[in-house]
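Excluded from the complex is one protein chain; the other protein chains are retained at their positions.
Which chain is which? They are A, B, C and D, in the order written, and residues in each are numbered from 1.
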Amino acid sequence: MSDKNVAGSDFEPRIVAFFCNWCTYTAADLAGTARMVYAPNARVVRIMCSGRLDPQFVLAALRKGADGVLIGGCHPGDCHYQEGNYKALRRFTLLKTLLAAMGIEEERVRLEWIAASEGDKVQRVINEMTEQVRKLGPLRLEQIHQIEGSHHSAAQVGKHAVMEGAV
Amino acid sequence: MKYLYYPGCSLKSTGRAYEESALAVTEALGMRMDELEDWNCCGATNYMSISELKSFALSGRNLSLANRQANNTESVSLVAPCAACYLGLTKAKRYIEEYPEIRSKVDGALNAAGLEYRDHVRVRHLLDVLVNDFDQRSITERVKVKLAGMKVACYYGCQIVRPYSEFDDQHNPTSMERLFKSLGMDVVDWPLKTRCCGGTLTGTVSEVGQRLSYILLREATRRGANVIVTACPLCQFNLECYQSEMSKRFNDSVHIPVTYFTQLMGLALGIPRKKLGLHRLFVPIPDGVESPAAGGAHVLA
Amino acid sequence: MSSLDNKHNGSARVGVYICHCGINIAGKVHIQDVVDIAKKLPGVTVAKEYKFMCSDPGQEIIQEDIKKGLIDRVVVASCSPLMHEPTFRGAMAKADGNPFMFQMANIREHVSWVTKDKGLATDKSKALVAAAVARVMFHQPLTKTQVPVNPNVLIVGGGIAGIHAALTMANAGKKVYLVEREPTIGGHMAKFDKTFPTLDCSACILTPKMSAVRAHPNITLWTYSDVVGVDGFVGNFKIKVKLRPRYVIEEECVGCLECIEACIFKHGKFKDEFNVGLAKRKPIYVPFPQATPLVAVIDPETCAYFRAKCKKPCADVCEKKAIDFNQKEEIVEVDVGSIILATGFKTFDASRVARYGYGKYPNVYTSLEVERLVNAAGPTGGEVVLANGKKPKSVAIIHCVGSRDANSNKYCSKVCCMYSLKLAHLVKERTEADVYNFYIDMRTPGKGYEEFYERLLLEGINFIRGRVAEVTDWAMTPDEEEKLVIRAEDTLVGKVRRIPVDMVVLAVGMEAQPDADDVRRMFNISCSHEGWFLERHPKLAPVSTLTDGVFLAGACQGPKDIPDSVAQAGAAAAEALALIDIGHVELEPNTAFVRDEFCSGCRTCMNICPFSAIAIDTEKDTAVVNGALCKGCGTCVAACPSGALQQNLFTDEQIFHEIEGVMNYV
Amino acid sequence: MSKPKVAFYWCASCGGCEEAVVDLHEDILGVVSAVDIVFWPVALDFKRSDVEAMKDKEVAVAFINGAIRSSEQHEMVELLRRKAQLVVAFGSCAHLGGIPGLANVFDRGAIVNQACVNAVSVVNDQKVLPSEETTVPEGKLTLPLLWNTVKSLDQTIDVDYYLPGCPPPVNLIGEAVGAILKGELPAKGTVLAPDIALCDDCVRRDTKPEKPALKEFFRPHQVKADPEKCLLAQGLLCLGPVTRKGCGSVCVKANMPCTGCMGPTSNVVDYGAKALSAIASLVDSNDDKEIAAIISKVADPVGTFYRYSLPASLLHRRYNGSTERG
Partner (left out) sequence: MDNWRGWDKISYQSDLDPRFAEEIASIPGGDKLFACIQCGTCSGMCPLSSYMDVTPRQIIAMIRAGFKGDVLSSYTTWLCASCYTCSVECPKQIKITDIMYAAKRLAIREGVYPKKFPIPVLASEFFSAVEKNGRSSEGRLIMKFVMKTNPLNMFKQAGLGLKLFRTGRFSIKRESVERVGELNSMMKFLEMEHMIKKASDAVGVKEDHK
């Protein structure tokens, strides 16, 4: 990627997209089958249901250098698991208030309902979001922390939270 | 709801009677409508043929002035009685608000003149205001004169329904029919009420333009109408002023009064003919059609 | 983030295989670059590329590496996992690897097919491969559970597609429940007179099949009924069907129709739905003489007994005492293993195109109405007549009404050209009128279809290429007086024409059923934009849906003519039979599980499980997941406040590492 | 054999942790007899130079409480890290950043301005602000640099163990000291408290309904909480389900909801995000407007969910937009 110079004009947004298996991931496949070209900035992590989306994943993506996070689920009423998307909505609603308080612009974390037939919506949303985030500029929390942590060698945020107990 | 009046160029000359009757009717209904200060041309049809952007900028100025005159309130309607002005302003508003590249240029032009564009202003046609902002029953109650034997063909023309039909059905508008029924008149069903009158072609390529107008008049007459009402100064001009020329050209006797809808409406509300500019008609409304109404409720029945 | 750092299985050996997919991927992604990056990723012991990984030789590459002990887990970067995940898992299992030590990177649908720039596509592919590798390091061996498949099948909709599927299944010895909401089966096809292009009689070929359904010992036919509940999953659905009261006991009625004769209404008075409003029926009626079952139905909305408790001549005349005004709606429940949806279509409402004057001018008809007019069993006995009873001298048929139009439906309804040709022929045959067909493009792909078009050209039907602008009743010339005037550009001549006719036929397109959205929700499948039920894959799985065990037949999936509907119904039946033949289904092991030692018994998870699959173990005071009920959505895992709940194949650490992987920017 | 040397130090903290050590009561005597306290500025008169004079790794264990937010604190903990074999992050602030960590929703400028100019109790008409260096006739005076961002201890130095809590419960301190003295230590990086959430031994757990769905949230001053029933089920934001046990649920016993000072269990990466997820999961609505209305009752989400852990969270601090970075 040509965005080494984060603040430069050639900034390429990095977007992590969490897509539910049944609707949005399928829609992204459909966009592919239909050869709908769109911005390569979003990278998809597949989950079975938007209800699986732990807000920790959103923060982890931002922390790991994402400039935006897109969450895609089935339209209300369409969830393969009855109402996982509503649960995603409940968490997202609360997460949004938290992110706002933390100074993260609203456009950076977005929840979209995209049905399996809406390949064009995948294209539109990703293009739109890429441009919105491009306008906002980089977030790059990881780099900020490195800059501020220059007092010492290793930034070890989150050290306590070692995943224990092999699954 | 605050109303500002946008006359446009025609209502100050060939369409004077439209202005007179529109102001008389709104006054009679107790509706305050100040004229937009220092308004300019809407940038209509002909202008659009030369420069689209300048046309949008012209409308942009009117919308910006309206916003300023209304002190930036969000509930202001800019009322245009002329169909072409109504479309010119509506179209400009839509394009300015829908296309950022147009917005930025119009903003730039307005800023250069010390003006500013805001989305607040609603563009309304006078017909929309009179039909939708007033309870039709209250209009019925105000009817003072019964217009016996008037069979009205309501003519909408193009630009108040197309391409944006903001207040009525695009294919079969009925606002005027509803209004004239409320006024106790018979309306005639005719299929050509949104077909083009020929626009400026009546003057430029008159053999073509007048033929379009003629078709309308002939069909209205054939369906039993004895008066046509319009909501546009150009439509009224075309349908009325060329009647003698048409009679010659198409070897037919064309003779039917064509009024602004506000004129006939004013007559029913008991406003004096002169105040409605009826004396300016080429084909007059016959004397003696008026008889005192027996009361609003009766008219409805 | 330390939780994401190097805490994987230290002995993991990952094999990465990058697929070219011919030029589908290789044309847009520098494959070798991706291989080079993959080789450098921690844990990767093998990284290879191959032209078609899904081919046998491709799979063998993986199998050999497993057998040689080079790898114990696999990443394939190719197409969507929804496409080939089962293929590669199967290949691993054959080589005695655990099929769940596998992850796919979707670099075709999500990369090469949607990215313009080759460099950017390569970068994205690298990240997706890195993510898959990072995640697969934390995979654990899992096993699928098997559940038996109930061999019964539910078929919804009794049109030609449902009928054909039902007979196919029943003839194969399977128990079929066929549910139809109208009082009779037969669907649209029962309304047609002739079928194109052969012009054979619709009733002649359909009614024997309808009777066969009625008589078949393996088919339970519920007409005048609706499916109201669907529960369960592939192989094990629980279905609730509501049988509406027809006030005639089906088992008793012999179809003598004496009751209809006896009705206090001497003549039909109410809209006859079967004749699309062109005729009137009585409150007690059968839709048409060959209705199946041939059992009368009483419409309580119009029956005088229900409104005024009048005499009951119908009941009195019935020797079998089959009429029962006290009949109540009944709910039956059945278990089935598979479902075939054949709910059909509805025709476009022509009044939505105001300029064609449908509903305004009495002599503007829809094609379905004309189907009834030309039908010998129809309201006019096959006479094509105008509203005033006279024969038309000229008829215009307007194609594409409600099709190919962004203001209504964008798609082509596929059947209208052909049925318009058929109607043109029949109208001409019956009336000798001048017939004008107005078309945009003539679409006649199909066996014998183009030949039929040629036949009509030779028969003297007028064809005008141009979409009709408007149908009006105002005359410009004397010959237009009292006529309907068509105005259209004859695009092949380049002139606008006005053509006066007596009758206008609107070739209305096909639309999804108005309740298709409710139906798809009930069966947990998807709809396309236009409202048609969505197939699993437009080419390779055209009768399957994204919900296992639910199959599609006929026009509910998209516009189709009779041969296509029947073919698809056969295919759907074959899919269902294949499922039944295997006898069991394997369930993805992506269920949730509780790690007792971390569970505080806080019950947050219990609140949100939509399947009530979580309970409290009262001895240990911890939550337990019932694996048979868990469907694997993972919403409880996201909610678990202490990370005690995890989901197989989607554990926190797998996802955290995948996130870190996709953020791998080179 | 000489007694093991022990150091105590406090950084950005309230002093409560020091209290907790004193709260060991007579047990402290045992500790004192078993160890040799070589540095404890709050109680004993040692100087930095005394520590500097020690050999590296001479101190067996250093207990450090408080968050790190100044250059002086940073220097001191680095010094102690060099001198000590083991470093224990003592209390919520050292562990996760603690209450001082909430300063991370502001930046240095705003904090200094508030403290030195705007606070109602301050009179500072000239708006004089502290600066790192001031020249006076007598020469140059220096002050430690206040960091823009508050950090947890392990974000500045390597930490061996954590004693959670605000302050750490006495029994956990005792057990930890005992374990260290006996050399029975768990894996490095362990939080020295049970790895299960508070509900595990909450006396009110059995009163929690099977489906604890909520239509409304309350703050403690808005309702009179039933002293027997699960607080969460009453709409109070009790974070017990998200928080490590070990405190003896003192708050809940006092009819106050848990605010999470013990931090998350080891399976959770970000305390606040997980707490948020769990709480949102209890919201009983599928209507977006109603959901928003219910959730709007959660006042100050950062303060609620990250009361003790903002510096240790994934976001770490408030982000000030791309234009203001640096």
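Following the convention adopted for this analysis, a contact is a pair of C-beta atoms (placed from the backbone, for glycine too) under 8 Å apart; a residue touches a chain by one contact, two chains touch by 3 or more.
These figures come from a predicted structure and were not determined experimentally.
Within the entire complex, contacts from the absent chain reach the displayed chains B, C. Taking the complete complex into account, B:C241 is the one of B:L4, B:V123, B:C241 or B:L264 that touches the chain left out. When the omitted chain is restored, the residue from B:A57, B:V143 or B:V254 that touches it is B:A57. Set against the missing chain, the residues B:P81, B:G199 or B:P257 yield one that touches it, B:G199. Of the listed residues C:E489, C:D515 or C:E530, the one in contact with the hidden chain in the full complex is C:E489. Within the entire complex, the positions of subunit B that touch the omitted partner chain are 9-10, 12-17, 38-41, 43, 45-54, 57-58, 61, 95, 98-99, 102, 105, 108-110, 112-115, 157-159, 162-163, 170, 195-196, 198-201, 203-205, 208-209, 212, 241-242, 244-245, 279-282. Residues touching the missing chain, restricted to subunit C, are 355, 400, 404-407, 440-441, 465-470, 487-491, 494-496 (touch as defined at the top).
Here is the rule we go by: only the chains that are shown with their structure count from here on.
Compare each chain's C-alpha centroid with the centroid of every protein C-alpha atom shown, and the nearest one belongs to A. Set side by side, the interfaces C-D and B-C show unequal numbers of C-beta pairs in contact, with more at C-D. Centre-to-centre spacing of subunit C and subunit D amounts to 57 Å, using the average Cα coordinate of each chain.
Per-chain Cα centroids separate subunit B from subunit C by 50 Å. Averaging Cα coordinates per chain places subunit A and subunit D 30 Å apart. Taken residue by residue, subunit C touches two or more other chains at 1, 3, 597-598, 608, 635, 638-639, 652, 656, whereas all remaining positions touch fewer.
Multi-chain contact residues of subunit D (touching two or more other chains) are listed as 195, 264, 266-269, 274, 277, 281, 314.
Contacting chain pairs in the structure are A-C, A-D, B-C, C-D. Contacts from subunit C toward subunit D in the complex involve residues 1, 3, 597-604, 606-608, 616, 621, 635, 638-644, 652, 656. Looking at the complex, you find that subunit C touches subunit B at residues 354-355, 472-474, 476. Those residues of subunit D that touch subunit A in the complex are listed here as 71, 74, 78, 95-96, 105, 147-149, 151-152, 154-157, 159, 162, 189, 191, 195, 263-264, 266-270, 272-274, 276-277, 279-281, 283, 285-286, 288, 291-292, 295-296, 298, 300-302, 305, 311-316, 318-323, 325-326.
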